[in-house]
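Heads up, one of the protein chains got dropped from this complex, but the rest are sitting where they should.
Then we have chain A:
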Amino acid sequence: MSNSFIIGQYVPGSSIVHRLDPRTKMTIIFFFVIIVFLANSVGSYGVLIVFALLSMFITRIPIHYIVKGLTPVWFLIIFTFILHLFVTREGTVLFEIYTFKVYSGGVIQGFAIAMRFFLLILVTSLLTLTTTPIEITDAIEDMLEPLKKIKFPVHELALMMSISLRFIPTLMQETEKISKAQASRGVDFKTGPIKERAKAIVPLLVPLFVSAFKRAEDLAMAMEARGYHGGEGRTKLRALKIEKRDIFVYILFAIVIALLLYTRN
(Lines give C-alpha, C1' and ligand atoms only; values in the text may rest on other atoms or scores of the structure.)
Protein backbone atom coordinates (compact mmCIF):
# COMPACT_ATOMS: atom_id res chain seq x y z
CA MET A 1 0.00 0.00 0.00
CA SER A 2 1.20 3.47 -0.70
CA ASN A 3 0.17 4.90 2.64
CA SER A 4 3.63 6.37 2.83
CA PHE A 5 2.84 8.57 -0.12
CA ILE A 6 2.12 12.00 1.31
CA ILE A 7 0.61 14.39 -1.12
CA GLY A 8 2.25 17.79 -1.06
CA GLN A 9 5.39 16.62 0.79
CA TYR A 10 4.44 18.91 3.69
CA VAL A 11 6.90 18.70 6.58
CA PRO A 12 5.41 20.03 9.83
CA GLY A 13 7.42 22.61 11.70
CA SER A 14 7.23 25.88 13.59
CA SER A 15 9.81 27.97 11.74
CA ILE A 16 8.99 31.49 10.62
CA VAL A 17 8.60 30.21 7.06
CA HIS A 18 5.98 27.71 8.24
CA ARG A 19 4.09 30.40 10.13
CA LEU A 20 4.06 32.95 7.33
CA ASP A 21 0.74 33.70 5.75
CA PRO A 22 0.40 31.40 2.71
CA ARG A 23 -0.49 34.44 0.60
CA THR A 24 2.83 36.03 1.51
CA LYS A 25 4.70 32.92 0.47
CA MET A 26 2.84 32.65 -2.82
CA THR A 27 3.30 36.33 -3.65
CA ILE A 28 7.02 36.16 -2.95
CA ILE A 29 7.44 33.02 -5.02
CA PHE A 30 5.54 34.67 -7.87
CA PHE A 31 7.93 37.62 -7.89
CA PHE A 32 10.93 35.38 -7.34
CA VAL A 33 10.09 33.50 -10.55
CA ILE A 34 10.17 36.83 -12.40
CA ILE A 35 13.34 38.28 -10.87
CA VAL A 36 15.29 35.07 -11.42
CA PHE A 37 15.26 35.97 -15.11
CA LEU A 38 16.85 39.35 -14.35
CA ALA A 39 20.00 37.80 -12.93
CA ASN A 40 22.87 38.03 -15.42
CA SER A 41 26.06 38.35 -13.42
CA VAL A 42 27.96 36.38 -10.82
CA GLY A 43 26.92 38.91 -8.18
CA SER A 44 23.21 38.81 -9.01
CA TYR A 45 23.16 35.01 -9.01
CA GLY A 46 25.01 35.19 -5.71
CA VAL A 47 22.26 37.35 -4.19
CA LEU A 48 19.57 34.88 -5.29
CA ILE A 49 21.52 31.85 -4.11
CA VAL A 50 22.06 33.40 -0.68
CA PHE A 51 18.35 34.24 -0.45
CA ALA A 52 17.28 30.73 -1.51
CA LEU A 53 19.72 28.89 0.76
CA LEU A 54 18.96 31.15 3.70
CA SER A 55 15.21 30.53 3.30
CA MET A 56 15.94 26.83 3.11
CA PHE A 57 17.97 26.80 6.34
CA ILE A 58 15.42 28.92 8.20
CA THR A 59 12.70 26.30 7.54
CA ARG A 60 14.83 23.81 9.54
CA ILE A 61 13.60 21.05 7.27
CA PRO A 62 16.14 18.19 7.19
CA ILE A 63 18.27 18.56 4.05
CA HIS A 64 17.54 15.01 2.87
CA TYR A 65 13.85 15.87 2.38
CA ILE A 66 14.80 18.69 0.09
CA VAL A 67 17.39 16.65 -1.76
CA LYS A 68 14.85 13.85 -2.21
CA GLY A 69 12.39 16.33 -3.67
CA LEU A 70 15.00 17.43 -6.17
CA THR A 71 15.97 13.91 -7.36
CA PRO A 72 13.79 13.85 -10.48
CA VAL A 73 15.24 17.22 -11.48
CA TRP A 74 18.95 16.39 -11.33
CA PHE A 75 18.72 14.52 -14.59
CA LEU A 76 17.09 17.50 -16.31
CA ILE A 77 19.60 19.97 -14.89
CA ILE A 78 22.59 17.87 -15.98
CA PHE A 79 21.05 17.15 -19.38
CA THR A 80 20.49 20.86 -20.03
CA PHE A 81 23.99 21.70 -18.93
CA ILE A 82 25.51 19.16 -21.31
CA LEU A 83 23.21 20.26 -24.14
CA HIS A 84 24.40 23.84 -23.81
CA LEU A 85 28.02 22.70 -23.70
CA PHE A 86 27.68 21.27 -27.17
CA VAL A 87 25.21 23.63 -28.81
CA THR A 88 26.46 27.08 -27.81
CA ARG A 89 29.38 28.30 -29.92
CA GLU A 90 30.53 31.50 -28.32
CA GLY A 91 33.72 32.56 -26.61
CA THR A 92 36.99 30.68 -26.80
CA VAL A 93 37.44 26.95 -27.35
CA LEU A 94 38.22 25.34 -24.02
CA PHE A 95 38.84 21.76 -25.12
CA GLU A 96 37.86 19.23 -27.77
CA ILE A 97 36.23 15.83 -27.41
CA TYR A 98 36.77 14.07 -30.76
CA THR A 99 35.16 16.56 -33.15
CA PHE A 100 33.08 18.44 -30.57
CA LYS A 101 34.51 21.72 -29.46
CA VAL A 102 33.47 22.96 -26.03
CA TYR A 103 33.32 26.75 -25.91
CA SER A 104 33.62 28.91 -22.82
CA GLY A 105 30.28 30.59 -23.72
CA GLY A 106 28.61 27.16 -23.59
CA VAL A 107 29.96 26.45 -20.13
CA ILE A 108 28.81 29.83 -18.85
CA GLN A 109 25.36 29.62 -20.42
CA GLY A 110 24.84 26.01 -19.40
CA PHE A 111 25.84 26.85 -15.86
CA ALA A 112 23.61 29.94 -15.71
CA ILE A 113 20.52 28.09 -16.97
CA ALA A 114 21.13 25.12 -14.68
CA MET A 115 21.56 27.51 -11.74
CA ARG A 116 18.39 29.43 -12.58
CA PHE A 117 16.44 26.21 -12.83
CA PHE A 118 17.84 24.90 -9.57
CA LEU A 119 16.94 28.15 -7.78
CA LEU A 120 13.37 28.07 -9.06
CA ILE A 121 12.83 24.45 -8.09
CA LEU A 122 14.35 24.96 -4.66
CA VAL A 123 12.29 28.04 -3.78
CA THR A 124 9.01 26.69 -5.14
CA SER A 125 9.49 23.38 -3.36
CA LEU A 126 9.84 25.34 -0.11
CA LEU A 127 6.20 26.38 -0.56
CA THR A 128 4.85 22.84 -0.67
CA LEU A 129 7.29 21.73 2.04
CA THR A 130 6.16 24.36 4.55
CA THR A 131 2.51 24.91 3.64
CA THR A 132 -0.33 22.44 4.05
CA PRO A 133 -2.48 21.88 0.97
CA ILE A 134 -5.44 23.32 2.88
CA GLU A 135 -3.54 26.54 3.55
CA ILE A 136 -2.70 26.75 -0.14
CA THR A 137 -6.38 26.29 -0.96
CA ASP A 138 -7.39 29.07 1.44
CA ALA A 139 -4.77 31.38 -0.02
CA ILE A 140 -5.90 30.68 -3.58
CA GLU A 141 -9.52 31.33 -2.66
CA ASP A 142 -8.56 34.61 -1.07
CA MET A 143 -6.30 35.73 -3.90
CA LEU A 144 -8.87 34.89 -6.58
CA GLU A 145 -11.51 36.94 -4.74
CA PRO A 146 -11.48 39.77 -7.35
CA LEU A 147 -12.59 37.27 -10.00
CA LYS A 148 -15.94 37.00 -8.21
CA LYS A 149 -16.86 40.25 -9.92
CA ILE A 150 -16.87 38.51 -13.29
CA LYS A 151 -19.01 35.68 -11.84
CA PHE A 152 -16.12 33.23 -11.57
CA PRO A 153 -17.10 30.56 -9.00
CA VAL A 154 -14.16 31.18 -6.64
CA HIS A 155 -15.69 29.65 -3.52
CA GLU A 156 -16.91 26.61 -5.42
CA LEU A 157 -13.46 26.11 -6.89
CA ALA A 158 -11.86 26.23 -3.44
CA LEU A 159 -14.39 23.75 -2.08
CA MET A 160 -13.79 21.52 -5.08
CA MET A 161 -10.09 21.65 -4.32
CA SER A 162 -10.61 20.72 -0.66
CA ILE A 163 -12.86 17.82 -1.65
CA SER A 164 -10.27 16.70 -4.13
CA LEU A 165 -7.46 16.87 -1.57
CA ARG A 166 -9.52 14.92 0.92
CA PHE A 167 -10.22 12.13 -1.56
CA ILE A 168 -6.78 11.78 -3.14
CA PRO A 169 -5.49 9.29 -0.51
CA THR A 170 -8.77 7.36 -0.55
CA LEU A 171 -8.77 7.01 -4.31
CA MET A 172 -5.10 6.11 -4.33
CA GLN A 173 -5.75 3.22 -1.99
CA GLU A 174 -8.67 2.24 -4.17
CA THR A 175 -6.51 2.33 -7.32
CA GLU A 176 -3.92 0.16 -5.64
CA LYS A 177 -6.55 -2.30 -4.43
CA ILE A 178 -8.27 -2.57 -7.80
CA SER A 179 -5.05 -3.01 -9.74
CA LYS A 180 -4.00 -5.79 -7.36
CA ALA A 181 -7.43 -7.40 -7.63
CA GLN A 182 -7.28 -7.29 -11.42
CA ALA A 183 -3.68 -8.51 -11.48
CA SER A 184 -4.70 -11.51 -9.38
CA ARG A 185 -7.30 -12.26 -12.05
CA GLY A 186 -4.54 -12.28 -14.63
CA VAL A 187 -4.65 -8.77 -16.05
CA ASP A 188 -1.13 -7.80 -17.08
CA PHE A 189 -0.37 -4.06 -16.91
CA LYS A 190 3.37 -4.17 -17.30
CA THR A 191 4.30 -6.43 -20.23
CA GLY A 192 3.08 -7.26 -23.71
CA PRO A 193 2.44 -5.08 -26.74
CA ILE A 194 1.17 -1.53 -26.22
CA LYS A 195 -2.27 -2.40 -27.58
CA GLU A 196 -2.74 -5.14 -24.99
CA ARG A 197 -1.56 -2.86 -22.19
CA ALA A 198 -3.96 -0.15 -23.31
CA LYS A 199 -6.76 -2.72 -23.20
CA ALA A 200 -5.72 -3.80 -19.71
CA ILE A 201 -6.36 -0.28 -18.45
CA VAL A 202 -10.10 -0.48 -19.11
CA PRO A 203 -10.86 -3.10 -16.40
CA LEU A 204 -8.82 -0.95 -14.02
CA LEU A 205 -10.49 2.35 -14.82
CA VAL A 206 -14.10 1.15 -14.94
CA PRO A 207 -14.34 0.12 -11.26
CA LEU A 208 -12.27 3.15 -10.31
CA PHE A 209 -14.63 5.55 -12.03
CA VAL A 210 -17.69 3.74 -10.69
CA SER A 211 -16.43 3.91 -7.12
CA ALA A 212 -15.30 7.55 -7.42
CA PHE A 213 -18.64 8.71 -8.78
CA LYS A 214 -20.46 6.61 -6.20
CA ARG A 215 -18.54 8.43 -3.47
CA ALA A 216 -19.32 11.74 -5.16
CA GLU A 217 -23.01 10.91 -5.19
CA ASP A 218 -23.01 10.04 -1.49
CA LEU A 219 -21.18 13.23 -0.64
CA ALA A 220 -23.42 15.40 -2.80
CA MET A 221 -26.48 13.89 -1.17
CA ALA A 222 -25.07 14.45 2.31
CA MET A 223 -24.30 18.06 1.46
CA GLU A 224 -27.72 18.71 0.06
CA ALA A 225 -29.39 17.05 3.05
CA ARG A 226 -27.49 19.45 5.31
CA GLY A 227 -28.57 22.41 3.24
CA TYR A 228 -25.28 23.41 1.65
CA HIS A 229 -25.73 26.56 -0.39
CA GLY A 230 -22.38 28.03 -1.33
CA GLY A 231 -20.09 30.62 0.18
CA GLU A 232 -22.58 33.49 0.52
CA GLY A 233 -22.31 35.06 3.98
CA ARG A 234 -20.17 32.31 5.48
CA THR A 235 -17.42 32.85 8.02
CA LYS A 236 -14.16 30.93 8.13
CA LEU A 237 -12.76 28.52 10.68
CA ARG A 238 -9.23 29.44 9.67
CA ALA A 239 -9.11 33.12 8.80
CA LEU A 240 -5.96 34.36 7.09
CA LYS A 241 -4.26 37.33 8.68
CA ILE A 242 -1.21 39.35 7.69
CA GLU A 243 1.11 39.57 10.72
CA LYS A 244 4.21 41.64 11.47
CA ARG A 245 6.44 38.81 10.27
CA ASP A 246 4.78 38.94 6.86
CA ILE A 247 5.56 42.63 6.52
CA PHE A 248 9.11 41.95 7.69
CA VAL A 249 9.52 39.29 5.00
CA TYR A 250 8.14 41.63 2.33
CA ILE A 251 10.69 44.28 3.31
CA LEU A 252 13.47 41.70 3.29
CA PHE A 253 12.42 40.59 -0.16
CA ALA A 254 12.36 44.18 -1.40
CA ILE A 255 15.98 44.49 -0.23
CA VAL A 256 16.83 41.30 -2.14
CA ILE A 257 15.31 42.80 -5.30
CA ALA A 258 17.24 46.05 -4.78
CA LEU A 259 20.51 44.14 -4.29
CA LEU A 260 19.80 42.09 -7.39
CA LEU A 261 19.20 45.16 -9.52
CA TYR A 262 22.36 46.74 -8.09
CA THR A 263 24.57 43.74 -8.84
CA ARG A 264 23.36 42.92 -12.35
CA ASN A 265 25.26 44.02 -15.41
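Everything that follows uses one rule, which is that a residue touches a chain if its C-beta (ideal position, glycine included) is under 8 Å from a C-beta of that chain, and two chains touch if they have at least 3 such contacts; residues count from 1.
Assume contacts and distances are computed from a predicted model.
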UniProt name of the unshown chain, from "Membrane protein", "Electron transfer flavoprotein subunit beta", "Allophanate hydrolase" or "N(6)-L-threonylcarbamoyladenine synthase"? "Membrane protein"
Sole contact to the chain not displayed, among A:Leu83, A:Leu147, A:Ile242 or A:Ile255: A:Leu83
Of A:Val11, A:Ile29 or A:Val107, the residue in touch with the unshown chain: A:Ile29
Quick one: say which of A:Leu94, A:Met223 or A:Leu252 touches the chain that got left out. A:Met223
Logged for chain A, residues touching the omitted partner chain are 2, 5, 7-9, 29, 33, 72-73, 76, 80, 83-84, 87, 109, 113, 117, 120-121, 124-125, 128, 133, 136, 153, 156-157, 159-168, 170-172, 174-176, 179, 189-190, 194, 197-198, 200-202, 204-206, 208-210, 212-213, 215-217, 219-220, 223-224, 228
